[in-house]
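Starting off with a structure, shown below.
One chain of protein is taken out of this complex; the other chains stay put.
Coming up: chain A.
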Amino acid sequence: MVSVALQATAAAGMAVDIRGVSHAFDLEGRLLPVLDGIDLQAAPGEFVALLGPSGCGKSTLLRLLAGLDQPSEGAVLGDGAPITRPDPSRVLVFQDPTLYPWRTVRANVALGLEARGLLKRQGHRAQQAIDTVGLTGFEQAYPHQLSGGMAQRVALARALVNDPRLMLLDEPLGKLDSLTRLAMQGELVRLWQRSGMTALLVTHDVEEALMLAQRVVIFGPRPARIVGELVVDRPHPRHRDDPHLIALRREALALLGLSG
């Protein structure tokens, strides 16, 4: 029921085009380059993982795509149009759930609807999103009463309620315990399959990238540039011990400069 409803309202995924993007941070007058000549495309509805060492600038790329920052050089396009400011069609999910502690689960999920003045007419969509991530019954709970996995589900629901066409995932499972992490990986794939949105996942976990994405783009250390790309041509659900994935894993580690 819920999946039907989501499919009916969600537009197709967004085409992403990153052209020659370089970016630097200004640290007290000293320029710190974090991205160096990145060219990257994602087709509508594609699931792409950005894999690389921590702190290499992948998260900055997501912020550019979200429209929170502007690149120093190059262009970031969504469906061919330059991305200049945040828009509810492009949502970010961080490593920390960053729920508002003063709002209940329902009020957190409804944040996007409330911010756009849609709460009165489309309030039921908050409940749909809560049901989708499996938190039915926790609507009135406060964030401090939730486990890490549940809090991250709320963050996902808060993003989904906007029917995004591009989902930017910044190590969303990075802080979860390993069992919760495995369960949530499966759920992320299901959410992506249902909605047809484009998904970009930043991670430093090789296995996670190979389990989830259709394509894995591998970044070198800072300033980040793309050092390789792997196509994971396997249907979901995937198995960790699939020989093809194990071969790709070795390849990915080699590209990262680690002998697996």
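Throughout what follows, contacts are C-beta pairs under 8 Å (C-beta built on N, C-alpha and C of every residue); 3 or more make two chains touch, one makes a residue touch a chain; residues count from 1.
As a working rule, contacts and distances are computed from a predicted model.
Only one of "Cobalt transport protein CbiM", "CU044_5270 family protein", "NADH-quinone oxidoreductase subunit N" or "ABC transporter permease subunit" fits the UniProt record of the hidden chain, and that name is "ABC transporter permease subunit".
Of the listed positions A:Ser22, A:Ser72, A:Thr98 or A:Gln122, the one in contact with the omitted chain in the full complex is A:Thr98. Summary of contacts with the chain left out: across A:Asp36, A:Asp79, A:Glu114 or A:Glu187, the touching residue is A:Glu114. For chain A, the residues touching the absent chain in the complete assembly are 63, 66-68, 86-88, 90-92, 94, 96, 98, 100-103, 111-112, 114-116, 142-144, 158, 162.
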